[in-house]
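Omission of a single protein chain aside, the complex is shown with its protein chains in their original locations.
The block that comes next holds chain A.
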Amino acid sequence: MSVTEWLHGDADVWMIQDLLRGVIDPEVGVDIVNLGLIYGLSVSPDGAATIRMTLTTPGCPLSGYMDDAVHDVLWGAPGINSVDLQIVWDPPWDTSMMSVQAKRELGWIR
């Protein structure tokens, strides 16, 4: 997708996913999409984006940081008028949810 198309287009889940790759877990240095923390994305015709995500553990002190970072990267995105971020714990996150790229960056795969 070109920049012009992106700016004038409607919001879609792929665009949201691309933007969410900009949210890096600073402790790990890997983004939340590749860490497998995003469970679901949807966007309604009126531009309401719903994001279902988890954290590596409940009670994680980074939850507020992640929450703000997700809202920050989606602010001003074309076609998105509001964001509903839902943090869920079912299913529990485990390392099998990480992408191959994340595993490579974290030394699982050489």
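We adopt the following convention: contacts are C-beta pairs under 8 Å (C-beta built on N, C-alpha and C of every residue); 3 or more make two chains touch, one makes a residue touch a chain; residues count from 1.
Everything that follows uses one rule, which is that contacts and distances are computed from a predicted model.
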Omitted chain (choose from "Inner-membrane translocator", "Acetolactate synthase small subunit", "NnrS family protein" or "Branched-chain amino acid ABC transporter permease") - UniProt protein name: "NnrS family protein"
Candidates A:Val23, A:Val43 or A:Met98 - the one touching the absent chain: A:Met98
Residues of chain A in contact with the chain not shown: 24, 26-29, 35, 56-65, 67-68, 71-72, 74-76, 80-87, 89, 92, 94-95, 98, 103, 106-108
